[in-house]
Each structure stands twice: as structure tokens, then as C-alpha cells.
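A single protein chain has been omitted from the complex, and every remaining protein chain is retained in its original position.
Labels run A, B and C following the written order; every chain starts at residue 1.
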Amino acid sequence: MALLSVTDITARFGGFKALSSVSLEVGEGELVGLIGTNGAGKSTLFSVATGYIPAGSGSVVFRGEDITELAVHQRVRRGLARTFQVPREFSQMTVFDNMMVAARDQRGEKLANLLFARGAIREEEERLAQRVREVLAFLNLARVTDELAGKLSGGQKKLLEIGRLLMLEPSCIMLDEPFAGVNPVLIGQLCERIVELNRRGIAVLIIEHNLAELARLVPRLYAMDRGQVIASGTPEAVLADAGVREAYMGGVI
Amino acid sequence: MEGYFIAIAISVLVYLLMASGLALQYGFTGLVNFGHVGFFAIGSYASALLALKGVPVPVSLAAAALLAALAAYPIGIIALRLGGDYLAIVTLGFSEAVRMTLQTEEWLTRGMHGLPGIPRLFAGWVEPRYIDLCILLLLVVVCVAVFFAIHQIIKSPFGRVIEAIRDNEVAVRALGKNPAQFKTRSLMIGAGIAGLAGGLQAHYLTFISPEQYVPLITFYIWIAIVLGGVGSLRGVVMGTVLLVGFLEGSRFLRDIFTGISEVQLASVRIWIIGMALICVVLYRPQGLFGKSAERKH
Amino acid sequence: MRQPYDLSRRGFLISGTAAATLGALQAPVLAQEKVFRLGALNSITGIGGPYGPYMLEAIKIAVNEVNEAGGAAGRKFQLFAEDDQTKPEAAVLAVKKLVEINKVEAVVGIWPSSVGLATMPITNDANVITMNTCGAPEMLTENKKGLAWMFQASNAIFGNAFAEVARQRGFKRPAVMAFNNSTFVGQANYFKNAWESGGGKVEAFVIYEPNQSSYRTELARVLATKPDVISLSAYRPDATIILKEWFQTGQDCKFIMPGWTANEDLVKALGKEATEGLISISNVAADKHEAYKRFAAAFRKVAKREPDIFAAQSYDMVITLALALEAAGPQADVAGVNGKIRSVTGVGGTRVNGFAEGRDLLRKGEKVDYEGASSRLDFGKHGETVPDFGVSDIRDGKLVLKETIPGKLPA
Partner (left out) sequence: MDLISIANAVINGVVIGMLLALPALAITLVFGIARFPNAATGDYMTLGAYTTMASQLVLGGSIVAAVLAAMTATAAISLLMYFWVFRALSERSHVSRLIASIGVAFAVRSTITFFAGQDQYVIDVPLVRAWNFGGLRILPTDLYIVGAALTALFVVFFIMYLTPTGRRMRAIADSAELAAASGIRARRVMIFLWTIAGAFCGLGGALLGIKAVVLPELGWELLMPMFAGVILGGIGSPVGAVLGIVTFSIAQEVASLYVGPAYKIVLAFFILLVVLLLRPQGMLGRPIAAR
């Protein structure tokens, strides 16, 4: 059974039908790509799957549970996490604090514990700090631990976002254009980290514009156009699809 | 002579308590609460009514804070599902609804007649002429305690989350945390502090009536924290001192400038506050005593 | 100036500097002669805005009158004015400033009961005389030191008088509309009690929220009961709208209203037609007393309008105080002055109409009874005025005094 299955999703903005009857699956530990032109509905699909936009019809099932009606944070707590096209770092906080916020269910988030469990909080903080350092080292961000997140480069911000997700220990992460606005040197590094994560058993769904990069990275692809899935399969098969070629007008491929 | 300064200092500290509650809500969490005076009113009436029924004042004060905090709970639940501007309007409406209820439910509050004869703090414990001084000292202690508590909250993991919420709420949700939950708590704590301030003021004034709890008080608190600098406790202190100092200090203008009529002087006073507000927002967004630049929401 | 408390030092400094400057400015005046320091606490802004500024004008007129006559017991009045913003907590600070900084010995011109009740503990502690126009019955019970003097009849007396007038005029189906504040709600309740204890029934009882742009629905509720008279306890702005809307309905009905609302100003706002036949009840004064005529003339010169009842009362406060001071003599303390207030207004003395006249008699050792610009001013045992009421009808835009009824407290 698939880890995440999105079935027959429809979404509208006013009169505009952004998604019509879209279905998509991500298997346990799989690495899947999602391509499409601007306005094809990729990000909308992400938003529906993660709960930012309500689905008009259809269902989202994650680990066998219907999560269509759940709020964003409830989906995340079940292990379905995402990044954003434009990085949403906490710009006024340090990289370290960005990471610390992310850890789930901290004792110190409960006000009563501030009064009655100060020792436990301190202990937990130390444990989390240790983990943050590990993740930052894994992502090559150790150098900027104490910088304000707003000051990072575009690529570093994307890494930071992925880092925050790792603090959550998710089972599926959805990356919205992780390579957009990232300098080519960092792209390679990013790819490497993503593959490494996938190797550790985390399922990854990537939206990408940059077809070449994506085709190298993922074994399986979906293509979307005008709110519909028009092709799926191996990168070679999808890129060869007539509909896909037409949608891209041959420009990028 | 000292008596007047004690009175002003008490006024400053009561405002400061309220302002610190709002600072936690707006300055640190980004909650646009325009109904602060509603919680203040709940605190005042709760403590006054309980004390008039014979409940010891310390107990009634605690109850006041608790009740005000609880009143914030449904407001938070409802309004936080929506955006910031809705919260502003809902809280403003809430404070007016509180005032109207206090005004109308005569069986409980004596309505517009107000509540006279509220037990004074320290009455019977110290000599009458030292009561004001004792209230002042108590307020100092309470303020210090509240500031310490807020400071502790801000630097706790809870504080980290509310800071993150103010920075980027969408991202907080993406981390599996429910911002509404954190905001509601912040709203409740701020409301509780306002309630405590209300209770303390009631036991200082010994007379309260619904017309004391008009939205203008909320706006004064806002003006204080905006002038001083949002998001820093130092700014809150300085802003409050500056505002009350100005409101009180301008009384002396009248003794000096005799040519201008009282109505006009009152107008000038409000005009200066309005202009100061515009100019600070325009030209010194971090406030007169704030350090960091304003953040975008 | 001592600054013993370290907290919020900057707050102290701001006010402190202002106070110091102030002290320096005033020093030369003070050094020359012994003055009586008088505080005026008026509702300049807020809901009292239409009345407070004129009360202050009236106080100034009276202070000038006293000072031009050479002062009372040789002491000239020095006036310190404050705005209470019609708010109790602003009033507390204002009165503290008057008492502590300006060292006033009396505070006059307090208008709403909320301010009166909130400031009473302070003025009592500081042994300061207060003179107010508050109508809440609690003013009497809280007046524990006998330092407060109510120049306005209490709500109870007013409500009684309204009911009495309604009965005398032969009305059968009265209704009540009142502005939601302590004075008017009190008045309305006492009207209802007084009327119903006489065996009648009040057809409709509506308390309305102020600051609305229309009171049509509230009015409709009252008018639906087909009352023959409405006791309308209102201030001028809301009364203007309510009467306008009543006139527009064309329904026949009379109104009984307090004199500070039903007067020439209201006629000016509404026109003669809509105000024809309104019944206006006010402390009798008034326009027959010499004191009123002289005061009104002076007032018109400054304010370019007729004084209302609160202005007249404010004027009386200062004159009464001055006479009491004169009677108590130059060495008297506040308690001494306070003790004389009843005697200079009480029955039995020679009736006087102004300060100079009264002072001359007092210097001859005679007893005086000041007949004020607002009423005959006889104070009851709690410092309350129990005035006679003048019942006037508005005819062709003018108040025409119809009869006088004695005021009394409800049984």
C-alpha cells in the first residue's frame, strides 16, 4: 500500500479550476518527482495534500488514514511534512533557534512545565541542541549556526528548511522547487543530501522546474498540466510523452 | 507633594502592568488585541465584587486574574482561526460587550451606579496615610514579578515558538505546531495580567464604574507600547512612563499658559498624542526606545 | 521636593520638572498676600463636554467677583482648574494634583457622580471641601466627614418631583426613557417608584445607550404603549435626536424633562415647533433671584449664551464658599470654613444675593442667607440640597414658569 495517496482531488479558486480530479501516489521510502509548467497546479496539489488549501472533492490518505479534513499541523504530526517554493525561514531568529523550534512536543512548550519542570526542560534543551548540531553538520550548515536565518543565501535557506523537517523525523517530505534560486554548486550538494535522506527511508516528493536535474535524481515522475496529471512513469517515458512535450513546447527539454 | 507623585507612579504602574500584558500579546506574539480594557474590566469587577462579598483581597485578586485569562480563551479560539485584523475587531467588540454587560446587569454590578466602598488594599494593616505608599510598593513588586515571568516565558521553548509564529506563522504550522494553541495561551496570559492590573486598580480607587473601561484605555496602552518600542520590555516601560508622564505633565501646561481655553488644551493634548503616534510609526518604527527594526507580519 | 522612590524615576522627573517650573512661576504671586487656594474640577471633555467648560466659566466669574470685592476675609481666591475628562480614574489623578501640588483647600465644580464618588475618599483624607452637582444617593452616605456639598438635587428628589408634576398635571399613562448613566437611571427608577407607590402604572420603561445616531426603535417601543407623557431623562445631544424623531412621528404626547436639557439651547437645536409644550423641571432659581440676573449678565458677556443650571450651581459654589470663608474669619482652617457653609445659606439670616452684599452684612456681625443663582440653597443634614422645583412649559421657544413645587425626599 502506498504511503501517501491523493485521489481524485479537485480545487477551485473562485471560478478557476486549479485542480481537476488529480490522483498521485508515493510509496514507502520512494523518491518521486512532479513536473509541470507554471500554473500547472503542482504547488496547489502540495497545498491540498498538506492541508493549506481545502480540497473541493477527493481524498488524501496517508499511512492508511484519511487525512483530507485534518488541519496542517495535524498532518505534519502524522509525518507528512513540506517545504515551500519561497523559503519560509524564521528570518529574525538564528539558524540554531530555527532548528530548535522545529523539534516536536517539547516539554518547554507547556507553560506549567516552566514552573514545575525546569530541570527536565534544561535537560531536553541540551539533548535537542546536540541533535541540532548533528543535523546542521549533516547539511553543511554548521558554520552558520549562529547567523540570523534571514541572512543566509537562497540555497542555505532551502537546506535549513530541510533541516527543520528532519528535526520532525517525518516519514514523507514534500519539497517545493528545492533547486529554484540555488547556485549550481549548492544544487549538487542539495541533491546529494536528498538522496541520502531517501536512503535513510524517508519518502520524498519533489516539485521541480529543472527537468534535467530532476530526471537524474528520481526514478519515477508525474507530469501535470492545467490542473491535471497528464503522464507518469520513469523519467524517460514521461519526457518522451507527447502531451508533456507539447505542454513544455519543446522549450526546456 | 509626595502623595501626588505616588498617585502618578501608581497610575504608571497600573498602565505598565497592562502594557506588559499587551507586549507579550502583540510585541512578542503578534496578536492585535484591541480589547485589552475588557480583560482589565473583568479583573476590576471580579476582584471588587468578590472582595465586597467578604473574600480576602489576595484571593479576589488571584480570582480576577484567572477569570480574565479564562475570558480570553473563547475569544482566542474563535478569533485565531481567522487573521489578525479579525482579532482586532473581535477583541474590540468583546471589550465593548463587556462594558455594556457591566452597565446593564444591575443585579450584579449595580450598573452605571458603579461600585463604591471597595475594600482598599492594606486597609486595617497599615496606617491610612501609608496605604498609598504600600500600594505603590506592592505594584512595584508585582510589576517586577510579571516582567520576570514574561522574560522567562520569552526565553523558554514556548517563547521560541511564539517568536517563530510572529516571524512566519505558515512555517510554524508546517512544523506540526498549532499556532492557535500558542497564541491562545499568550492571549490568556496577557489577559490575566490585565485582569490583575484591573483588580489592583479597583482596590486602590475603591470606586469603579463601567464608564472607566472605554476603548480609549486600550488605545492608550497601544500608544504606550508603540511609542516606547514594540517587542522590548525596556520600550514598554519607557513608553508607558512617557505616555502617563505626558498625560499628567500636560496638566501643568494649563497652570502656565492661561490664555488658551481648557477645551482647546484638551484638544491639543489629544492632537499631540495622535501626531506622535503617526510620526513614530512613520519615522521611528522601532519606537523611541526600541532597538531592533520593526518586523513584517 | 523630595523624590524618595527610585522606581520610574524618569516619570517623576518629567512631572517634577513641570511642577518645579510651575512653583517658580507662581512664587511671586503667593508671597504677597494670603490667598485661598481653590480647585475647579470640571468635566471639560468626555460626555460632560457640553456642560463642563461653562461651569468653569461660571467659576471664573464668581472668583473674579470675589476678588474684585477684595477677597473673602481678606483672602483672594487663587483658582486651579483641572479636567476630569468625565472619567473617575482621570479625576483621581486630577484631584490628587489639585490637593497635593496646588494645595487647594476646596474643590468645586465636580459634575458626574462617578467622579464625585471616586474622589471623595481622597478629598476626605486630605480634609478638603468639595462642592458638586452629583445626584447619586450614595454621595450622601459616603459623605462621612460632611465636607461634600451637593448643589444639585439628588436623583431621588428629582425623580419624585417628576412624578409629582405628572400627577398634578393630570397625566394617566406615563412612560420613562432614560440615558444610561447613574444620574438618569436613578432618576428614572425613583420616578417609577414614586408613581407606582401612588397606585399608577408606568407604561414603558426604556433605558437607552447614548451615542447613537437614531433612537427611533427605542422611542417606538415607548410610543407603542400610547403614553400621554414621557419622563425623558436625557442630555441635550440625545434629547435633540429623540425629540426630533418623536416630532416626526406626529404622535401626540408630552415630555417632562430636566431643566438642564429642556431649555433655550434645545429650542435653538430643534426649533420652536418641536419643543412646544415641553415641561421643564429645574431647581427654582432662578431667573427671579437677583443673584441669577447678575450672574447671567456676566455669563452672557463671556460665553455669549444663557447659563444652564450647572453653570449657575458652579457660580453658587464659589460665592457660598466665599461667604463661609468671610464668616469664619481670616484665621479659620478648612474645618472652620466648612462649618460656616450651612449658616451662610440657611434660613433665618438676611437674604443676600451676592458676595459683596453678604460680606458687608457679615462684617456687621449679622446672619446671612445666600439666595443663589441656582436655587435657594438650604442644605440638609448630609449636605444635600432640597430645592423647590420650578415647573416651566416651553411656549413659543421660551421657558414660561408655571408653578413651583417643594422638593422632598421619597418616603
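Observations, loosely collected:
In this text, contacts are C-beta pairs under 8 Å (C-beta built on N, C-alpha and C of every residue); 3 or more make two chains touch, one makes a residue touch a chain.
Just so it is clear, the structure is predicted and the values come from calculations on it, not from any experiment.
Among B:37, B:171 or B:266, the one in contact with the hidden chain is B:266.
The residue touching the chain not shown here, chosen from C:65, C:218 or C:371, is C:218. The missing chain, though absent from the display, is touched by one residue of C:45, C:130, C:183 or C:338; that residue is C:45.
Where chain B meets the chain that is not shown, the touching residues are 26, 32, 78-79, 81-86, 88-90, 92-94, 96-97, 100-101, 103-104, 173, 179-180, 219, 222-223, 226, 263-264, 266-271, 273-278, 281-282, 285, 294-297. Where chain C meets the missing chain, the touching residues are 44-45, 49-50, 52-53, 180, 206-209, 211-214, 216-218, 220-221, 224, 236-237, 240-241, 244, 247-250, 269-271, 273-274.
Please note the rule applied: only the chains that are shown with their structure count from here on.
Averaging Cα coordinates per chain and for the whole protein, the chain whose average falls nearest the overall one is B. The most distant chain from chain B, with centres taken as the mean of CA atoms, is A. The pair of chains sharing the greatest count of C-beta contacts is B-C. In terms of their C-alpha centroids, the spacing between chain A and chain B amounts to 42 Å.
The geometric centre of chain B is 33 Å away from that of chain C, both derived from CA atoms.
The set of chain B residues that touch two or more partner chains is empty. Residues of chain C that touch chain B in their complex: 1-5, 7-8, 10-12, 14-16, 18-19, 21-22, 25-26, 42, 44-45, 47, 49, 52-53, 56, 80-83, 85-89, 92-94, 96-97, 99-102, 113-114, 117-118, 120-121, 125-126, 136, 138, 142, 180-182, 185-186, 209.
Put simply, chain B touches chain A in their complex at residues 152-153, 156-158, 160-161, 163-164, 167-168, 170-179, 182, 185, 189, 292, 295. Interface residues of chain B, counted against chain C in their complex, comprise 1-9, 11-13, 100, 103-104, 111-114, 116-117, 128-129, 136, 140, 201, 205-209, 211-212, 214, 237-238, 241-242, 244-246, 248-249, 251-256, 261-263, 265-266.
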